[in-house]
Every structure is written in structure tokens, then in C-alpha cells.
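Here the complex is missing one protein chain, while the rest keep their positions.
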Amino acid sequence: MQFITSFILLVPFWFLMSGKFDMFHVVLGIISITIVSLWFGNMLIQSPKKSFPARLGEIFNFIPYLFWLLIEIVKSNIHVIKISLSPNIESCINPQFVTFKTSLKKDFSKFILANSITLTPGTVTVRISDSEFLIHALTDEVASGLPGDMESKVAKVFNERISK
Amino acid sequence: MIPFLYGAGLFLLINMVLVFIRAVQGPTVIDRLLSINVIGTKCINLIVIAGLIFSRLDMFVDIAIGYGLLNYIAAVCTAKFYQHNKTLSPDSGASS
Amino acid sequence: MILGFDIISLSLILLCAVLALFIRDLMGSVIVFGAYSFLMCVVWACNGAIDVAFTEATVGAGVGTVFLVSTIYSTTRIDTFKKNRLLKQLFMFAVVCVVGVLLLKTVTDLPQWGDAGSPANTHLSAYYIENSIDQTHVPNVVTSVLADYRGFDTMFETCVVFVAFIGIFSLLRIRKSKTKNAATTSPTTELTLPPHQEVDSLIIKTASHLMVPFMQLFALYVVAHGHYSPGGGFQGGVILGASLILLAVSYNFKKALSILSEKKIILLVSLGVLIYAGIGVICFFLGGNFLDYSVLHKILPATDTIMARSHAMLGVEIGVALTVMVSMYGIYLSLSSNGRFDKGL
Partner (left out) sequence: MTLIAIILIILGLFFFFGTSIGILRLPDFYSRAHAAGKADTLSTILIILGCALYYLDYSHYDLASFNVAFKLFVIIAFVFIGSPTATHAIMDAASSAGVEHWSKDKDKS
């Protein structure tokens, strides 16, 4: 099962990279994909029991999230650059560590949440221990606004229930 | 377009010099690691721009992918090192 | 050649080298040398030497820093060089000056950059460029030169990687039976090592889950398309090895050994060299010279003498990739666990 899913995921990657469709290269490609998905298919696909429709649903849910994330990245860049180009830098920042608990269960959604936190304005994930996130925030207003609605958005993408 | 790309590459290199100043004066090793990581990301862009200047991007793009894939191994490895070895500097007299 | 890029990056490289000399913490030097290899890759790329740039990129970014960091992890971090002996320093300075002057003298005798009249360009390069496609059907001349025209060179280069791995492995490896005999000394060596506990970060682990399969597929793509694009066996092998190292770094040492155990590492390293030399020996038995691939069309289906050379090059590259991948991984395991193969970075 893991083998089939990762095989399907890796086939377009190979053929778009290769761009050659003669017999010899197609056979080489299929051999390579088989090697990789036999050896490391269980790495790429962590939850083998999920069905294909559920996976597709996750991908479709993920696309709007990605657009939202892109807008947040642009905002965060403007935020960082505003700070670093401001004439007196020390008055407008107040770095601090913040912790918060998440109720997300799956590893992958925690990963997405952590990387989203890193990419959004003024916050960087320093460490995850079980369900506690240690976050470094650059200013006071960002620190008080954590985790915001990001957690519920991630939960919606991956069909998880959070207690809030 | 080529003069513009040339200028863009030069601008990237000058930025690299600016980042390198941080690597020179960086008080700790981790500051140096951070700036070297930024230099690595800039190198990806520089290689793509060089490919456009040579107008053979199809050759240069493989190198850039290799960099994009491998750029963060050094950071991960160093992070692991500091998690095992929890002192920042071996002695107080580290000079730059 | 892009002049402005070259000047700035070369001067940055010089700065890197000088900076690495003056940092006393060896970790700092290693990290600065990371930047050195990044910039070196840019210089190669700006001069159009794409295959060299690719090698520099994979080795410098993928495995070079990791090897040095794991060496520091199992040895020491402080530069213990004594700076107080003036006479010795003066002597060293004189030696460096003499060697530098000699090297600079040699530079004036080298041909100009892109000089069409230099011996390399009038004899060898012209032959390769004219005949490569006709004789081997390989558009990337570098690959055909490496794997076909100069197949002996590349075979011994593969052997160099093999010998490097065997050397490091057999120098560092500590057998369990020997450590039992030396039980009185082992507690003291244990004390000098830093205290060890398993740490793994969820983010790094998940990221490497996502990246490693694509990394490996990209590496196999590089090996398979060495005929058309930069890269080939060595670069692909290094990326494969780097992906295994990434897994080993993001997990602990036990997981690293479960991917490829010690026995498998030694077997696969030898198998890679065997594939390369075996192709040569098969040519020998089919009536040609050693590594003369054109006779292989007698046993390969649906090929003439020209395509046989092209296909045999692919086989040779697979052998190189196997050796390089496994020896990179083995060197990392030996260095980071200090030869004990029980725990490490």
C-alpha cells in the first residue's frame, strides 16, 4: 500500500524531471522509482491506512491554505524588513520566548503548524516537545497574538479535532 | 535583459559580502552558521542567474536543485552537534 | 566567464580562508569552510565548468561539512596549535613564502584562459569534441571522456574512494573482543567523550521524511541522465550518500545502522568496484581490450557498437554511484561513532 502510493507520487516527479520519453529512459525511470519506493516508501507515506479519497481531500484542502500562507509570508517579510531598516532598532523590538500547547495529534500537522509559525510575521518555532511549542517572538503584539487562527486552519486541512 | 541580470548577480554578490561581515565579526559560532546558511541560499539564486546569462539554464538548473536539496544538511548536522555538546565555545578566549 | 562575479567571489574565497585560519574554535573554521565551498561552486559555474561545479556543490554542501563536524564530535574542538615558538613560526613562514613564489612563477607559464593555441586545446579537446557524438552517441563530452576515453582513470578514481573508505574503516574500527581485553583503559576513554543522550526533533524528522525520497530519485535521475546533463555516477552517488546521512542525522545511530548494516556496507562498496572492473573484464573475454566497450554489442540486445559504448557507460556509472554512496555513508558512520558503531552523532 505504501509502495503503491509513493510510486504514484514519484512517477510525475521523475517524468517531469527527465523530459525524455523514449523506451530506454522510461524503463530506467520505472526501475529507479521502484527502488526508491521499495526502500523509502514507508518514509514518504507515514499513515498507510488512509484511503485515497481522504488523501486527495487533504491535498485539495491544502491548496487554499498554501495561498493564505503565501500572503502571510509576504506580510512577515515586510514586517522583518520594516524592523531592520528602522532608524532606532532597539525601541521597536522586544524579543521573548513564548510557549503554548497545541491539541494537534498527528506529527505531520504539527510539522506544518511549526513551519507555518516560522514563516508568519515575527515568530519562529524553536522546539517542539510532545505538544508544547517553544516559540521566539520578536515583538509584544505578535507574542500576545499566538497561536491565532492558524491552528484551527491546520486542523481543518487535516480533519483533526481540536479542543477550543 | 542580460545587463540587468548581470547587475542583479553583482547586487547579490555585494549582499553576500554584507552577510559575510556578520560571519567575520559574529560573536558566536552559531551566528557564523546563520550567515553561511544565508550565503548558501544566495548561491542557489546566483547559479540560476549565471545560467540565464550563459543562456543554457537547462544545464545549470541541476546544480541549483542539488544545492536546494543539500543546503540544509549542514545546518541540521551542526544543530545535532550542539544538542549533544551543550557548550557554545570551548574556551572564553575565542577571537575572530 | 563572467568577470565581475569572478572577482568578487574569488576575493570572498580568500577572505574565507584567512578567517578560517584566525578562528580558534574549530567548529567556526568548519562552518566558514562551508562558505568557501559554496563560493568555489559559483566560481566554477561562472567559468562554465558545470560538471566540476556540480561535484563541488554536492560534496561541499552535502558531505564535506558533515564529515568535518562528525570528526570534531569524536575528537576535540580547540585548536591546540602552540603559537609561542618564534623560530618555528619564522621557518614556516619562509617555507610558505618560497612555495608561494614558486607557484606564482608557474602561473605565468600557464596558457591564457580560453587560449586556442594551448597544447590541451590543439590536440586532445578537439579530438574529443569532434568524435564524441559519432563514436559514442553521448552529447555530454565530459561523461564520455570520463567513462569511456579515460575509463582507466575513472576506475582508479573509484578505487581511491574505495581505499579511502577501507582505510578509515579499518583504522577506526574497534572490535568488541579487543575492547574486552582492554577493559581497564576503556572507562577513561568513555569519560573524555561528551555525555550521550538521544535527541531527535520532530520537525527535522518530518522534513527529512518528505525530502529523502525525492532526493534519492533526483540522485538516480542524475546517474541515469549523465549522458545529457551535468552529473553522473560520482555526483549522484554523493547525493544518495547525503540523503542516507540526512536520515542518520535526523534519527539516532540505531536507525542509521538499520538502513544499511555494517556487513552490507562492506559488501556494497566492493560490489560497486566489482561492477566497474567486471564490465572491463567482460570486454576482455569478448575479445576486446580491457574496458573497450564496443565489443559488448555481442551480448547486449538490440545494440550496435556505438550504442554499446553508451550503455556500458551507464553501467560503469552505476558502479561508481554504488561505491561512492555506500563509502560516503560508511565514512560518516565510522567518523561519528569513533569506530565503535554503537552510538554517534
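Think of it as A, B and C in the order they're written, each chain with its own count starting at 1.
Definition applied: a contact is a pair of C-beta atoms (placed from the backbone, for glycine too) under 8 Å apart; a residue touches a chain by one contact, two chains touch by 3 or more.
Here the structure is a predicted model, which is why all the values come from computation and not from measurement.
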Q) Of the chains you can see, which ones touch the chain that is left out? A) A, B, C
**Q.** Touch with the omitted chain, as defined above, among A:Ser6, A:Ser76 or A:Thr102
**A.** A:Ser76
Q | Residues in chain B touching the chain absent from view | A | 1, 4-5, 8, 11-12, 15, 18-19, 21-22, 28, 30-31, 33-35, 37-38, 41-42, 44-45, 48-49, 52, 55, 57-58, 61-62, 64-65, 68-69, 71-72, 75-76, 78-83, 86-88
Q) Contacts of chain A with the missing chain: which residues? A) 13, 16-17, 19, 73-74, 76-77, 80-81, 83-85, 89-90, 93-97, 114-115, 118-119, 122, 124-127, 134, 136, 138
**Q.** Missing-chain contacts mapped onto chain C
**A.** 201, 203-204, 207, 210-211, 214
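Heads up, the rule we're going with is that only the chains that are shown with their structure count from here on.
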Q: Let me have the rounded angstrom distance from the C-alpha centre of chain B over to the C-alpha centre of chain C, please.
A: 20
Q: Among the residues of chain A, pick out those that touch two or more other chains and give their numbers.
A: none
Q | Touch list for chain A against partner chain C, complex | A | 6, 10, 13-14, 17-18, 20, 25, 28-29, 32-33, 35-37, 39-41, 43-44, 46, 107-108, 110-111, 114-115, 125, 127-128
Q: Flag every residue of chain B that touches chain C in the complex, lowest number first.
A: 6, 9-10, 13-14, 16-17, 20, 23-24, 29, 32-33, 36, 39-40, 43, 46-47, 50-51, 53-54, 58-60, 62-63, 65-67, 69-71, 73-74, 76-81, 83-85, 89-91, 93-96
Q) How about chain C: which of its residues touch chain A in the complex? A) 201-203, 205-210, 212-214, 216-218, 220-221, 224-225, 228, 247
